[in-house]
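A single protein chain has been omitted; all remaining protein chains appear in their positions.
Think of it as A, B and C in the order they're written, each chain with its own count starting at 1.
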Amino acid sequence: MIISMSEQATEQEIDHVIQRIEECGFQAHVVRGTERTIIGAVGSGERRSELMALRAAPGVADIVPIAHPFKLVGRQIKQGQTIVNVRGVPIGGPDIVMIAGPCSVESRDQLLETARAVRAAGATMLRGGAYKPRTSPYDFQGLGLEALELLREAREETGLPIVTEVMSEADVDTVAEYADMLQVGARNMQNYALLRRIATTKHPVLLKRSPAATVKEWLLAAEYLLAGGNPNVVLCERGIKTFVTEMRNTLDLAAVALAKELSHLPVIVDPSHGTGRRSLIPAASRAAVAIGADGLIVEVHPCPERALSDGEQSLDFAGFAQLTASLSEPVRKLAVVTSEVAMSTT
Amino acid sequence: MIISMSEQATEQEIDHVIQRIEECGFQAHVVRGTERTIIGAVGSGERRSELMALRAAPGVADIVPIAHPFKLVGRQIKQGQTIVNVRGVPIGGPDIVMIAGPCSVESRDQLLETARAVRAAGATMLRGGAYKPRTSPYDFQGLGLEALELLREAREETGLPIVTEVMSEADVDTVAEYADMLQVGARNMQNYALLRRIATTKHPVLLKRSPAATVKEWLLAAEYLLAGGNPNVVLCERGIKTFVTEMRNTLDLAAVALAKELSHLPVIVDPSHGTGRRSLIPAASRAAVAIGADGLIVEVHPCPERALSDGEQSLDFAGFAQLTASLSEPVRKLAVVTSEVAMSTT
Amino acid sequence: MIISMSEQATEQEIDHVIQRIEECGFQAHVVRGTERTIIGAVGSGERRSELMALRAAPGVADIVPIAHPFKLVGRQIKQGQTIVNVRGVPIGGPDIVMIAGPCSVESRDQLLETARAVRAAGATMLRGGAYKPRTSPYDFQGLGLEALELLREAREETGLPIVTEVMSEADVDTVAEYADMLQVGARNMQNYALLRRIATTKHPVLLKRSPAATVKEWLLAAEYLLAGGNPNVVLCERGIKTFVTEMRNTLDLAAVALAKELSHLPVIVDPSHGTGRRSLIPAASRAAVAIGADGLIVEVHPCPERALSDGEQSLDFAGFAQLTASLSEPVRKLAVVTSEVAMSTT
Partner (left out) sequence: MIISMSEQATEQEIDHVIQRIEECGFQAHVVRGTERTIIGAVGSGERRSELMALRAAPGVADIVPIAHPFKLVGRQIKQGQTIVNVRGVPIGGPDIVMIAGPCSVESRDQLLETARAVRAAGATMLRGGAYKPRTSPYDFQGLGLEALELLREAREETGLPIVTEVMSEADVDTVAEYADMLQVGARNMQNYALLRRIATTKHPVLLKRSPAATVKEWLLAAEYLLAGGNPNVVLCERGIKTFVTEMRNTLDLAAVALAKELSHLPVIVDPSHGTGRRSLIPAASRAAVAIGADGLIVEVHPCPERALSDGEQSLDFAGFAQLTASLSEPVRKLAVVTSEVAMSTT
């Protein structure tokens, strides 16, 4: 940790900071610059957070933490890649996983029909909302337990493992009884009571990034799960909130590459929420795979224009089949006739 | 609701939309423009959200909702001002309420000392965290029940009603037993399970705005509480996440005026989190009052540089006393010598 | 254009709006809803912008423009794809263009060495800053005319067409004399005086997106160039400003797909500024190509750690060669053994 003193800091103020650093069990290294003095606090231990409060000490201009904040999710503890196994489907291995299904489970027919269609098109897991976090209390809130029963039935028929969101600590055990993977929604990424509760199960978890979370905050939310005893965490980028109004969110694909650089956890991408526009989902999916995502989670509905939620960002069956087919098509080539082109212009 | 068709939309696509509107129990009004056709869906009813899915219908370019999304928090239902009474302290009335205290309850001495000091300086309520939402699982997480006991003791001694955050559905009853007002933290603004649980108590609630919430999303979170049966809601602006790096958050003071224009609920401001810089708290507090806030919630600590959390944005006792004193000082005058000045220059 | 009246709007206020719409040469279509009245203004003409001011008329709640704001850059005028020819190199055609070179031209050796290296690795155009927009007036501002001479020399030797930024209206003619393509920097995207001046040349233009521009604002900046008489415009996404601190900007790749959906202009991506981290450039480049970008512009320096600007986001020669090679590698496969995997788990 680096404590940067203000230019006007007195010797007394500098001494006071040194004393506090040592009180907290760290060593102080003083570097006197031409404009100001900086003090490095070297060491480790639980009282590190107390040092942060020195921002409030007289003469202190700024504090810059140097050490990594992650213990369990970071690359410093594990160079390899974590593979999370969801009822036989590995996430984080050489193949990308394709999770598909409706935003909300609406009926038996809607779910089973979708499950069959996405499996036929190449999906390896089924998604479907039973408990829906909705901005308005007057919007459709999900079928709850009935939806969980239908999801189980869909799995029995198609063999696709299921992932569904759990919104309440009180529902964790019930959802875990039905689902193969528990989803923590974007709005709940920093719902620490829920994270702690889920950490006590060993169920695979899909942790969506909050639309307001930095990459560090996202990884620290995962750290809550690992620190609580559950190492089976898959991260999911689904877009962040920005000033851009033309898309529902701004899909932060570079954050996928960065998360994989900083952490050994698998990372998948949700192009449906990430763009909010059906027409952009295929291109965004291809880009997600190209940037290194371990999988995709895509909303699919038999008739998007009749969906009870997220119709505008759902693919129909034909659209989804085209998407999976397109993922194996080659991208455009880099012009390799460079020399010829260039020569002809000189 | 306005459905805007694309320029290429066919007659068949237009007819299809009209049919869906009528199926959902609304009337369709077609306006044919020079470039495109728009269709107004007139009516009301539960199937409004189904109409939103028409975004996914062929030929539809965009859908614009027209009706207000609020039922209970909006001005259309109540023109006057809601006053929330917290153990005798009214919030939303003619006087502004001043809530002060430490970020975290750390010890009996720290809390009681602070409670006495802020009361002496003019605070009317006491804040103090018992359960702390921390970005890292390795940071101080609060004293929990022990802190609740200390808060109760502080209230008994000083008479100040207390507000403290509740993070878990499982803790709602316990916290409500001790606290006069339940705080929903910014990270939990869209934790609907928690909101629904709190709505079943009639306890006053302090609902902090999520750093990623629009004003509409903030008011809809309050709508969950009112729709669930709890009308005693006070909104709290505490800064939003933006690209600005010099302050912890961007304090959105105009949103306070807008929230009060749209809603009858009281709105207070947290200049500590809103700026994250101790030096800016007094000025931000004055601005908050000037823009119409019904109160302030300010972090105060006996020795900010030793605080276990948020030291850099906490006032010490002298600083807090100066703040309350400054709130009644006049602001700078508008130059009234306009004519003279101007004359002399021509 | 849709004028949505407030719920309290009187008949007189509605009549007033109708009258103003007709005064401006449009037809008014009134739709009376259960909660409020909306009025569609149908027609076209120059006085459309006057209608926007009706937002200020009594009884008006909101105005929603329906028509596309673009005349020349939009798909409604041209379904095909514009190909911009830069001294023989086509941008927007079937092959992707690779533009590479140093952030700033620093010396003859640095530039020529880089030009040779990037050409050998497959680049088809050369970039290099002569006039540098720097946040601080005390940072290196570019070599100016001397750099333009060196760029010309590099083109003569390697045959690579050159693109360089022009910052001042006064420099447009000079830069156009040397460069094959004029770059409008992100900070100048809405410098309309510069855009108008550049439009009078017919030189190809690389228009970088402002870090604060929506897709619509970006396309409207291009509209200034086309409306001014210059159709040879290539758009460049280079990241937007968001709350995310781990990367210099947030690369908005989905905006590339959206810009290509809305417009016929070619779009390229700058992964160097878009991420600000050298380690992310290869993955971001692959994603850009996958999402449909027509090319890339990448910073390359013989020795990034000695670069006078942007060293941290520049590739060295080996890194650039790896990047171009990697662009033709296949991405990871979608798991196609769906059925087997799934079956074995049930």
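To be clear about the criterion, a residue touches a chain if its C-beta (ideal position, glycine included) is under 8 Å from a C-beta of that chain, and two chains touch if they have at least 3 such contacts.
Nothing here was measured: the structure is a model prediction, and the numbers come from that model.
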- Message: One chain is left out of this view; which of B:77, B:170 or B:244 touches it in the full complex?
- Response: B:244
- Task: Could you tell which one of C:26, C:224 or C:317 touches the chain left off the display?
- Result: C:224
- Task: Please give every residue of chain C in contact with the chain that is not shown.
- Result: 20, 46, 49-50, 52-57, 69, 71, 133-140, 167-171, 187-188, 190-194, 210-212, 217, 220, 223-224, 227-228, 241, 278, 304-309, 311-312, 314
- Touching residues on chain A - with respect to the absent chain: 2, 4, 7, 29, 31-36, 38, 40, 42-44, 64, 66-68, 76, 241-243, 245
- Message: Contact with the hidden chain only, please: which chain B residues?
- Response: 87-89, 94-98, 119, 122-124, 155-156, 158-161, 212, 214-216, 240, 242-247, 250-255, 257-258, 261, 274-275, 277, 279-280, 283-284, 286-292, 324, 327-328, 330-339, 341-346
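Methods note: only the chains that are shown with their structure count from here on.
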- Report the inter-chain centroid distance for chain B and chain C in whole angstrom, where each centroid is the mean of the CA atoms. 36
- Task: Mark out which residues of chain A touch at least two other chains, giving numbers and ranges.
- Result: 212
